[in-house]
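One chain of protein is taken out of this complex; the other chains stay put.
Coming up: chain A.
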C-alpha cells in the first residue's frame, strides 16, 4: 500500500480546521472552541498511527515522500538532482516521537484554550497554523523545507503572544520575534552556505556528503558553520546568555501557548542540534564537546539558582526550563549512547512535564488572577486535586524515580560522567538545586497560610482533567517503561554513533 500521502496529511490536517473556522461567525465561542479542539485530532490520530505502524514492526520509511518543488535557475553544468529543493517529508524513530509529542501537546493545549477570553476565531486559526509549522519542522527532510516550517511557527506565535497575552504582551512578542528572527537568520546563512557548497539541502545526502573528505570545505569553515548552528538553535533552546526573550514569553503568553512554547517550540532547538549539529558535523561536534558540557552545566546551575529566588511561579518554571535544557546539552556533550539518549529523553520528558506545569499555572491563574507565590498559598485547602497534580508534576520535574524526568537525567549524567567526570560532578549540584527550588515553590503555593482569602475556589473540573491526567499518565509510563521511547530511538542512535566513528 502506498503510504506516502500520510505525512502530508498529518502536517496539513489542521488546515481543515482553519478553513472551517474561516466560515464560522466569530461570536460562537463554544462552537469555535470545540471546532478548534476537533481540528487537532486528525493529526493526533495519524501520529498515533505512526507509532502503531512502528510497533507492528514495519518500516517507517514507508511514509517517505519526495516531490519536485523548487529549482534554482541559471546554473549550468550541474548534475541532475542537484540545485533542486524537493518537497520531502519523512520520519525516523526520533522524529516520530517528536511528532507524537507535538500532536499530544497541541491537542491538550487546544483544551487549555478554554481560558482564552476574546477573539476565539482568530486565536484558533493561528493556533492551528502554528501546529502545521511544528509538525512540519519535525517531518521535513531537507533544510529549506525545515526552515520554511520553522518560520511558519514564528508568525502565529508572535500574534498569539502579542494579542492574547498578559500585561506586557507586545514587548514579549517583539522580543520573541527579534531573538528568533536573528536565530533563524543565522540558520539561513548556514543553510545557504551548505547549499551553495554542496548543491543539496537534503539532510541525509548532506550527512553523507560531509563525511566525504573531498567536500570543498575547509575544517575551519565546517567548525564555523557548526558554531553558527549552535547560536541559531541556542537562541531557541535557549542556551545562556541567549535566553532573556524566553522568560518574557513564558510570563506574558497565555497558558495554552506557553504549553506549546515550552513543550514543543523550545525542543526545536534541541532537535536541530541533534539532527543537524551532531548529524551533519560529527567531527566538529566532538571538538566542541567540552564547551557544550560547560554551557550545559552553566545553563543547569544558572537556571536553578535564579529559579530559587523568583517570586512569580511562572518565572520559577521559566528558569526551570532553562535549567532542564542544560541537561540536554550535557547529554549531547557526552557524545556516547547513554548521553545522547538521555538528551533525547529529556527533550520528550520535559515537553510533557512543562506542558503539565504550565497548564496548572494557567488553572490557578484563572481562579486567583495571580501567579505570585506570596499571594498564593494554602491552595491545598481550596483546590486539593489541582495541588496534588502540581506536586506530582514538580516531582516529575525534579527527577523522582519512576517518572520520566529521572530516566533522562540519569542517562544524561551517566553519559557525561563517563567522558568528563569533573564537569559532570559540578553539574550534579544543579540536580540538588532543582529539588530545592521546585519544592520551595510548590510547597509555598499548596501549603502554608492562605495570604488572601480566595472564597469559593472551584477545583479542577470537567475537561480540565483531560490534560493533567493524560500528561501524568505519559510521564509515569515513560518513567516505568522507558523502552516506549528507547526502542524507537535505537536506529537513530546507531546512525549518530556511526557518524561519531564509534
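Here is the rule we use: contacts are C-beta pairs under 8 Å (C-beta built on N, C-alpha and C of every residue); 3 or more make two chains touch, one makes a residue touch a chain; residues count from 1.
By definition in this document, contacts and distances are computed from a predicted model.
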Among "Spermidine/putrescine transport system permease protein", "NADH-quinone oxidoreductase subunit N", "ABC transporter ATP-binding protein" or "Gluconate 2-dehydrogenase alpha chain", the UniProt name of the subunit that does not appear here: "NADH-quinone oxidoreductase subunit N"
Which of A:9, A:189, A:291 or A:498 contacts the chain that the document leaves out: A:189
Full-complex contact with the absent chain, from A:178, A:290, A:425 or A:491: A:178
Hidden partner chain, touching residue among A:41, A:148 or A:205: A:148
Chain A residues touching the omitted chain (full complex): 68-76, 144, 147-148, 151-152, 154-155, 158-159, 162-163, 170, 174, 177-178, 181-182, 185-186, 188-189, 192-193, 195-197
